[in-house]
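A protein chain is absent from this complex, but the other protein chains hold their places.
Now for chain A:
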């Protein structure tokens, strides 16, 4: 591939028909696609990313993820980022084998941007969710060897003027979630927490508070989920997606939210 850069662009570059970067890679440079090479049988220990939560509120969604990655019983990373902007109007969070998951996100972001540049318009939210399902399915052979990564996808649907959340299974199954959802090792506890706290017609700030609260509850019960680390100044990644687009919630705002939640816990 690199040798061709100094030369005439190969025919694959000007082949009409596809607006997908993944399809282009499969056609022109399949070796660059993750998971295309058959891996030998065996098992490998790699860092694991954990809990992601997402919930809808009136006019958008909030997605949040803790910062811990574990490898067996050790903490592999304390500051890992697991929630990303997929494009201006959607967010994607990841759980599972970190290396596979981060690569999946990178390719997904590029896939959306590539489509936008070639077609001159954004994909519909449903279209993005379906595209991600195809890419998760392509990772199935690696998942069978223990290198599984599962995303949680959410965004603002401009056609419906509301936030929507989609979850996936390793086989590429795509499910739309009503109200809230969580994935990863701490998801059971986070989901329980959100079940009690979520209500119809939430505001943005309240939704951020619930997301952080759910992560704190998950960290309380699950050793692989990292709670807010006030001493080191490590806070969860919290993203808000609404009609104005994707925004990260700043650490100073999160510090205040965490303080309010933990002081409330001490009282009770």
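As a working rule, contacts are C-beta pairs under 8 Å (C-beta built on N, C-alpha and C of every residue); 3 or more make two chains touch, one makes a residue touch a chain; residues count from 1.
Criterion: contacts and distances are computed from a predicted model.
Undergrad: Which listed name, "SDR family NAD(P)-dependent oxidoreductase", "Amino acid ABC transporter ATP-binding protein, PAAT family", "Proteasome subunit alpha" or "Transport permease protein", is the one UniProt assigns to the chain that has been left out?
TA: "Proteasome subunit alpha"
Undergrad: Considering the complete complex, identify which of A:29, A:122 or A:170 is in touch with the unshown chain.
TA: A:29
Undergrad: In the full complex, which of A:67, A:114, A:128 or A:181 touches the chain missing from this view?
TA: A:114
Undergrad: On chain A, where is the contact patch with the chain that was removed from view?
TA: Missing-chain contacts on chain A: residues 1-2, 5-9, 12-14, 16, 21, 24-25, 28-29, 32, 106-107, 110, 113-114, 117-118, 120.
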